[in-house]
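Everything below concerns the one structure shown next.
Yeah, one chain of the complex is gone here, protein chain that is, but the others are all in their spots.
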Amino acid sequence: MIKVGIVGGTGYTGVELLRLLAAHPQVSLQVITSRADAGMPVSQMFPSLRGYVDLSFTHPDQAHLEDCDMVFFATPNGIAMKQVRQLLDAGAKVIDLAADFRLQDIAVWEKWYGMPHACPDLVAEAVYGLPEVNREKIRHARLVANPGCYPTAVQLGFIPLLEAGVIDPQAMIADAKSGVSGAGRKAEIATLFAETSDSFKAYGVAGHRHLPEIRQGLARALGKEVGLTFVPHLTPMIRGIHATLYGRMNSETDLQALFEQRYADEPFVDVMPAGSLPETRSVRGANHCRIAVYRPQGGDMVVVLSVIDNLVKGAAGQAVQNMNIMCGFPETTALNNLPLLP
Amino acid sequence: MIKVGIVGGTGYTGVELLRLLAAHPQVSLQVITSRADAGMPVSQMFPSLRGYVDLSFTHPDQAHLEDCDMVFFATPNGIAMKQVRQLLDAGAKVIDLAADFRLQDIAVWEKWYGMPHACPDLVAEAVYGLPEVNREKIRHARLVANPGCYPTAVQLGFIPLLEAGVIDPQAMIADAKSGVSGAGRKAEIATLFAETSDSFKAYGVAGHRHLPEIRQGLARALGKEVGLTFVPHLTPMIRGIHATLYGRMNSETDLQALFEQRYADEPFVDVMPAGSLPETRSVRGANHCRIAVYRPQGGDMVVVLSVIDNLVKGAAGQAVQNMNIMCGFPETTALNNLPLLP
Amino acid sequence: MIKVGIVGGTGYTGVELLRLLAAHPQVSLQVITSRADAGMPVSQMFPSLRGYVDLSFTHPDQAHLEDCDMVFFATPNGIAMKQVRQLLDAGAKVIDLAADFRLQDIAVWEKWYGMPHACPDLVAEAVYGLPEVNREKIRHARLVANPGCYPTAVQLGFIPLLEAGVIDPQAMIADAKSGVSGAGRKAEIATLFAETSDSFKAYGVAGHRHLPEIRQGLARALGKEVGLTFVPHLTPMIRGIHATLYGRMNSETDLQALFEQRYADEPFVDVMPAGSLPETRSVRGANHCRIAVYRPQGGDMVVVLSVIDNLVKGAAGQAVQNMNIMCGFPETTALNNLPLLP
Partner (left out) sequence: MIKVGIVGGTGYTGVELLRLLAAHPQVSLQVITSRADAGMPVSQMFPSLRGYVDLSFTHPDQAHLEDCDMVFFATPNGIAMKQVRQLLDAGAKVIDLAADFRLQDIAVWEKWYGMPHACPDLVAEAVYGLPEVNREKIRHARLVANPGCYPTAVQLGFIPLLEAGVIDPQAMIADAKSGVSGAGRKAEIATLFAETSDSFKAYGVAGHRHLPEIRQGLARALGKEVGLTFVPHLTPMIRGIHATLYGRMNSETDLQALFEQRYADEPFVDVMPAGSLPETRSVRGANHCRIAVYRPQGGDMVVVLSVIDNLVKGAAGQAVQNMNIMCGFPETTALNNLPLLP
C-alpha cells in the first residue's frame, strides 16, 4: 500500500485519476489539492464519487505532499516544474500529467509553452511515460512525464511503421479528432455545449503544442527527424480521440503482421483484425488503444486508425499504468474495467 | 463459481450483462444465444469486449441452457415465458429482464402486452426483483422478474412517501425522461441519431406498458390502489433515466430524514443532501440510484428527483444484484465499478 | 424602413436577432453594441452571418441609440432599466429581452433579481409582450417586456384551460425541459459540453426566476392567484423547450376543441391533432409553438405538451413579432422561415 497525492484535482484528469485510484487495491489516497475549492468534499464537486472518495480538497499550502510515496500533477502547464524538486528530494516519485517534462529540448519547450523552464536538469532526468516504448526506463524512474492525449494515439499508430522503416518519414500526416473533454474543465465560451454540440471544426492548424511532442517521439522511433503535418479537430463527444494517420510506403511488408508483432505483448494495445473500424466508444472509460491498419485499393498509402479514451490511455489511465510500473505492481492493476458501450 | 447463460445477447441489456458478468469473480459465462448471429464472436459485434469475452453467439437450439445454474433472459417480451418452465425443472434459476413475469394480474398483462400468457402459474411464483422491497423473497426465489427501467426509478422515489402515508395517493405524477438506449438496439427510424439528437419529446402519454407495473409496485407499498399519471419522454443521451415525481402532502414530516432512514442500509440507493440536483451522469455505468427530495417554497407539493442508469440499475445491474442475492454472493459483487464522469 | 439598434449583441439572443432582422425587408440594422468586443466585425464572432451582416460591434458610448426607431436590449438583467428612459424620451421604441420589465410587482422583482429597480414607473407602462394575450396593447406600446422562454411555453399551454376555468388553479404543475442555449453564451463550467452532454438534470427546483413571471401571467388569465409548481430541467440539446403541464380537471369540456378555438387565429400557435407528440425539433429555428393536449386513460388529469424554440418564440422571434405589431408590419414578416428538421 502506497500513499498517493494528487495536485490539482478539480479538472477532468483529476477526477479521472480519482475514479481509477479509488479502486486500486494498493493505493491509499492521502490528499488532493485545490486552491480555489479547499475544504469542499471532493464528492460534492463530483457526485459520481459519493461513497468511494471521502477526501475534501486541501489547500496546496497544507497538503504535506512530501509525505506521499507518489504524487500526480493534474495541473495546468508550468506548475509541476516548480514543485517537483522538493518532492523528489523528500523521496517521493512524481508523475506529471501536464507538459512540463515532455520535451527534452528546452528551447523548443519554452517556445511552445511561452515561459522559461524552471528546472531543465530534471527534464533531462525525466522519463517519457509511454510504456510501449519506455517500459524499462519507467520502471526505474523517479519522475515520469505522462504523454499528451494526441501524442499517445498518434505515436502508437506510427511507431511500428517507423521502427520497421517502411514509410517515407518526411510526408507523414496525422489527422486527429478529439472529444471536448480534451479542452479541460475550464470556464470558456469556446467549449460550451451550445458552441460545440452538433458541429465540427479543426483547430490549431497553424501549430499545436502536441506537434513537437509527437515529432520528438517519432524521431526517437526512427532515429532521426521526421516530417509531420498534424491537424487536430474538435468533435461533439465527451471522451475519445480518433487519429487517422497517413504514410507513404517505401518498401513492401505485411502491415497487419507488423502491427500484431510489435504489440503482441502489450496489455493495452489491441491490433484489431484486418478490415476493422475502431470506434472511440469501444475504449470509453478504459485504458486500451485499438488500432486498425489499411492499404486502400492496394496503393502505396498506409492508413492507420488509432483510438483511445483521451482521459484514460491519453491521461489518467496511462498515469496509473506508469505508477504500476514504477511501483512494481502488476501493470494492469485498477485498469481492468471494461469499456462502457453503449 | 456458477455457470451462467444469457438468452438474447445482441441487445443493450445483453451487452451490459456481459460487461458486468465478465468481471464477476464467481461467474463462469457458459453460453450466450442469438438466433440471427449464431457463430459470430461476441467481441466482433461488441469490440469493447475484446479480451474480456471469448464466447461466440450460440443458436438457441444448441444452447444447452439447462446445464446452467443461472439463466438471464435479455429477450423481447413473450420469449422467456415459453422457456422458463423447462429451465426451472432442470434446476436452473432464472432472471427475466423482459416483462413476462412482472405483472401479477394476468389479465392486465395480456391487455398491455397484447398476447396470451404462456404460464400464469409461474407468474404467481415469480418474485419481483426490486431488492429494496423484496430482498428476502428474492433470496429464496427460483424465478425473478427484473423490474423495468422507469418502474425502478419511479418506485424508489415514491415508496418512502407511500409507506409513510404522507402524500395523497390519488394524485401522483411521474414525469420521466429516458436516454435513447431505453428503446433498445433495434433497426427503427424513430431512434436514429438524426431523429432523436438535438430534440426532445414525450411519448406514450396515452398509455405506456410501464404504467401498470409502476401502479402495481406503488399499490404494494401503500396497501391499496393508487392514482398515477405517468408521462415518459425521450431525451438525447445514451443512458440514464431522470424521474421527476410530484405528490401532494397530506401530513407533515421531515422528508429528508424519511428518505435517509428508508434507504440507510441500501448499498445502491443514495439519498443526497438537501438541495442536491442529481445528474444522470453521476450514475453512468453504475448500479446506483440517487435521490433528492424537495418541498418547493415550503408548499404542500413534494418533488422527488430520482436518477438511475437505465441499463444498470434499470436492467442488467439490477439483474446481477438479484443474482448475487439469489446465489448468496455479497450483494455488491461486480457492481462496484465507479460511475463514468464526465 | 425603420432604423434598429441592438444593445448587447454577443449573446445567443443577440445573434438570433441578427439572423432574423438581417432578413427583414423593413429593417435597417444601424448599430449593435458590445463593450468587450467593440470594433470586431460581427461576422468574425459569428461566421454564420458572413455576407449578411456587415456591422462591427460598437462601444455603447458611441452607439447613438437614440437615433434608432426601435432598440432591442439583449443584455443581462438590470441593464435595460437604466437606459430605457432616455431612449423613450428620444422617441425610440424599446423591446427588452431581459427581465427588467416583466414583473408588475416591483417588490417581487427586487426579491427575485436581487437589486433595486431603477424605474418602477416604466414598469407600470411596459406591456408584457405575449401577442396571444396582449396584441392590442403591444400595438400601442412604447416599451415591451419580451417574455421569458419558459414563461412563453408554459403560459401558452395553460392559458386556454384557465380562461375556460376547467382545471383546479391551485394544483398546477409545469415540468419543463430546456436546451443548453437557454443558459446563455457565458464562460461557465456548468454549461460546458463535457458537463452537460449525455446527461440530464433538474435545476432551480427550490425556486427559479421564471416562476413569478409565469404565476403573474397565469393569474392574469384566471383573474386571481394560482398555485403552480415549476421544475425546470437541462437537456442535452442546443435549442428547444418542452413544457409538460399537468392540471386537474374540475369540469368537463372538449379539450381539443378548446385549444383549437383559443388559437384559431394565431399565426404562431399550432394546436396539433389529438394524439400528436410535439418534438422540439419541429420548431427548430422557427417562431412556432406547437401544442398537444391529452387526458390519459380518460382520468381527470389534463396533460399539455408545449414546445418552442427558446431562442425564437422564447426570445428573439417573439421580439421581432412584437416589433412587427408595434410598427404596423404584417405580424409574420421575417418569421416565415421553416423549421430546420432534421
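In order of appearance the chains are A, B and C, and numbering begins at 1 in each one.
Keep in mind that, in the parts below, a contact is a pair of C-beta atoms (placed from the backbone, for glycine too) under 8 Å apart; a residue touches a chain by one contact, two chains touch by 3 or more.
From a predicted model like this one, the values you see are computed outputs, not experimental measurements.
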Touched by the hidden chain, restricted to displayed chains: A, B, C
Of B:Gln26, B:Gln104, B:Thr191 or B:Gln256, the residue in touch with the unshown chain: B:Thr191
Given B:Pro236, B:Pro278 or B:Gly314, the one touching the chain that is not displayed: B:Pro236
Full-complex contact with the absent chain, from A:Ser199, A:Gln261 or A:Thr332: A:Ser199
Missing-chain contacts mapped onto chain C: 12, 15, 19, 22-23, 46-52, 181, 185, 197-198, 238-239, 270, 272, 276, 278-279, 281-286, 288, 290, 311, 336-342
Residues in chain A touching the chain absent from view: 171, 173, 175, 177, 179, 194-195, 197-203, 205-207, 227, 229-231, 233, 235-240, 242, 244, 246, 248, 275, 277-281, 284, 292, 294, 296-297, 299, 301, 303, 305, 307, 342
Positions on chain B contacted by the hidden chain, ascending: 12, 179-181, 183, 185-189, 191-198, 236-238
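One rule holds in what follows: only the chains that are shown with their structure count from here on.
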Chain pair whose interface holds the most contacting C-beta pairs: B-C
Length of the line joining the C-alpha centres of chain A and chain B, rounded to whole Å: 36
Averaged-CA centre spacing for the pair chain C and chain B, given as whole angstrom: 39
Residues of chain B engaged with two or more neighbouring chains: 197-198, 238-239, 278-279, 281, 284, 342
